[in-house]
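One protein chain omitted, others in place.
Naming follows writing order (A and B), and every chain is counted from residue 1.
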Amino acid sequence: MGRSFNTIAFDPSKCDGCGDCMRACASVKYDSEDTSRSLIQILGRETDKGSAFELALCRQCGDPKCTTVCPAGALTKNGESGVIEWDGSKCVDCLLCTIGCSYAGIALDETTGRVSKCDTCAGNPACVPACPHGALRYVTTSNIYNEVGDWEDLFAPGLAGCQGCNTELLMRHTLRRVGPDTVLATPPGCVPGMGSVGFNGTTGTKVPVFHPLLTNTAAMLAGIKRQYKRVGREITALAIAGDGGASDVGFQSLSGAAERGEQMLFMVVDNEGYMNTGMQRSSCTPYGAWTSTTPVGKSSDGSHLSQGKTQDAKNLPLIMVNHRCAYVATASTAYMEDLYEKLDKAIQASKTGFAYLHVYSPCTTGWRFPTDQNMEVARKAVETNFVMLWEYTPDTGVHFTRPVDKPLPVTDYLKAMGRFRHLSPEQIEHIQKKVEENRRIVERLAENAHAA
Amino acid sequence: MTTATLETPREAAAKQKVILCEGNEAAALAVALARPDMVAVYPITPQSSLVEHVAKLIADGKMDADIVDAEGEHSVLSVLQGGALAGARTYTATCGPGLAFMFEPYFRTSGMRLPIVMTIVTRDGITPQSVWGGHQDAMTVREVGWVQMYCETVQEVLDTTIMAFKVAEHHDVMLPVNICLDGNYLSYGASRVELPDQAEVDAFLGDKFVNWHVALDPQRPMAVDPLTGGSGGKGPSTFVRYRKGQCKGMQNALRVIEEVHEEWAQRFGRSFAPLVEEYRLDDAEFAIMTLGSMTGAAKDAIDEAREAGKKVGLIKIKTFSPFPVEALVRSLAKVRALGVVDRSVGFRWNCGPMFQETLGALYRLGRHVPAMSFIGGLAGADLTIPHFHRVIDATEALLQGGPVPTEPVWLNERD
Partner (left out) sequence: MEQTQYLIVGSSHAALEAITAIRMHDGEGSITLVTRDPHLPYSPTVLPYVVSGRSAPDNIALRDAAFFEQNRVGYRPGVAVTRLDTTRKVAELADGSAIGYAKVVLATGASPAIPPIPGLDQVSYHVLRTLDDATRLREAMQRSRQAVVLGAGLVGMHAAENLVKAGANVTIVEMGPHLTSGYFDQTAAGLIEQAFVENGAKIRTRSRVVGLAPEGGEIVVALEGGDTLRADLLLVATGVRPELDYLDGSGVATDRGILVDDTMRTNVEGVWAAGDCAQARSFYGDEPVMNAILPDATVQGRIAGMAMAGDPGLKPYAGGVPLNTYHFFGRHAISVGSSAVPEGAQERVRFDPASGRHLKLIMKDGRLLGIYGVNEFFDAGVMAQLIQRRTDLSAVQDRLFEQPLTVGRELMSQIWR
């Protein structure tokens, strides 16, 4: 695996152009008050909607052009830190690097007559804490990538997921994390559809894997785990299941296994329907959503007869809380650090009891949104509280891991995809009300946990 | 009595304890002797006391198995599938609605060639509501690739239950096995039973042989049950290879069941006809056919009819699946008229299922034998000696050239 690096991220919507970052940089780097010498440059411009702010900063590119056009070998990308380092003793001030950079990340410093560029202050950039608005973040998630990248990928390359689907990400990461001493159950659905168990003798998985029935995933895994426990062998029993198999026809075995405290990690990839088989409704499909079995009808006079699903989604993770599982959590691929933390906890909990991880997973195909929008849709779900990220243990109760105190209106989420395009104002109102109702329910659980 | 005693019982037989118990308890004791790793249970009448006995044996430390009180029969069998794939010797019991509910994993067990042993404490069903005995449940699933052996006595239940593990785990078989014991009659009927010695049973069963061929084991990773078939690539041939293998396993089971019964007789001094039992058939002109516990009353009726000068014999099927065509044809070759008594209904042919299957065997015989179907003992109804006299008399009429009825005779219609 290649390496990933920490980076300074800029959110222009939070920037008001105050210049504190530039002052901090000039001060730290040159003991100067001249912000034109700052290695991070914020540029204001006027738009129809008021001021907007732009950024010029070295991106510490993965495939940097500046280094390739340097004739003196003065610029090199540090393989450990990812920072593109400038060696003043080699630099001949020819400025060719400024031709190579498309970001104005390396530029001539008038004061010295030499080029200058950001070096991230050796991994502790002064500009970031100086920003009073949170517009600058030092993103350190690369550590995850680098750590995970060293773990064995237990799925074959070329799994056949839909374009833009995040399930492959989930599968690969989860198995990497759990490791080879695992028995994996992937009940009928998108995951085996991607080739986890395989087809006519070929398989995409390097650990023992099987198709349970749609109905008996938790039961079969329970049998497997129990036998290994009986003979004193440590394995992780892992299910990566869809919401349909878990909340509908497979619910009985899921509930039974949870009640018995079977030692396993049951991960549900909730794409809110039977997406693998043609986008039919499941009990996790939200109210109002179009599916192929809750279609939007149109009579000959053009009026809508039916308007998508007429019932609210079953809240499966809350139901699992009421099984008093060893661990229950909801997660979203838009918040990977949160997800990874929960996965770690769930793996740990599965050694002594039933661990349940519910991952909300937008479906580009079934929800009808562009394939490059998966993370955005997932993020909007959380930002509107349509999806809430929380976790539960019997000791600590329910608590939010990423509370959203000022949620966006649910329409911000709904309008991101085609399956809600037909909604009437009344339906939207219903969904907004349900979001708030769900929020209150989880909040109350969380408050009680806090009080306890 | 069908239990034959060898002239010189071996030492092993001498070590056996004699007890009085019901069929359900006998099954539970047999399971304990077979030392499964995992038992999954869900109670259902008339099976309940069987799993209660198992649970108690485990609770009392008389049996070392992991017991899973699953939330339904579907999960019961699913848990055992998981256990078997991880190498466990496994056992459960069910009947009627429970069997219907577990049909999905039931179908799959034979496809995955898992040597799971399951007692069906047979029950009629499902509607009209009935909690009493009858073979309708087991007969309904006869086409799903399990080995099914029907027992006549409590002793046979005990012995066959142990033998079932050996059959199931035989290298040439690797199939799940049902021991069918009649609800009410055998489940609750108490009788004298000889209990084999544990060490002898251990020696008889040998090492377990469960998942050498298909396993979910990180030490030898494999993908179990990938999507198979379709019309392209190697789909058709792959699927056919699997199915043919199952059929071959079923046919091998006929031989293995005979071998195992032979070994059992040698070791424990009790022998049972493994596939087809003949009773007073050698000089018979006609015969009646039975299955399960009804056979006792039928044999008494045969004895009485013989005393009355009728040249009638009896054919009992023990192994119903795979259907013992060759053995049955050998027996059928001895008679010229046949009456077949079923304890269940075949809706499609308007006759008993065993009768229907026997018609196929008669075709193999290559000689016309007039035969008729009797249906009796449904939903716990008694099949008594007088009932069998009616069967004998009606079959005798066929022998004398009477018309062959196209409808079954419903033996309890006026009871």
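Operating definition for what follows: contacts are C-beta pairs under 8 Å (C-beta built on N, C-alpha and C of every residue); 3 or more make two chains touch, one makes a residue touch a chain.
As the structure is a computational prediction, the values presented were derived from the model and not from experiment.
Shown chains touched by the missing chain in the whole complex: A. Looking at A:I8, A:C21, A:A107 or A:A289, the residue that reaches the missing chain in the full complex is A:A107. Touch with the chain omitted from the figure is made, among A:P12, A:P129 or A:G297, by A:P12. For subunit A, the residues touching the chain absent from view are 12, 41, 43, 45, 54-56, 65, 68-73, 89-90, 92-96, 98-104, 107-108, 110, 113.
Assume only the chains that are shown with their structure count from here on.
Averaged C-alpha coordinates give centres for subunit A and subunit B that are 54 Å from one another. Put simply, subunit B touches subunit A in their complex at residues 37-38, 40, 66, 68-72, 74-76, 78-88, 90, 104-105, 108, 215-218, 220-230, 233-235, 238. Considering their complex, residues 180-183, 192, 197-203, 205-213, 215-216, 218-228, 230-231, 235, 252-253, 255-257, 259-260 of subunit A touch subunit B.
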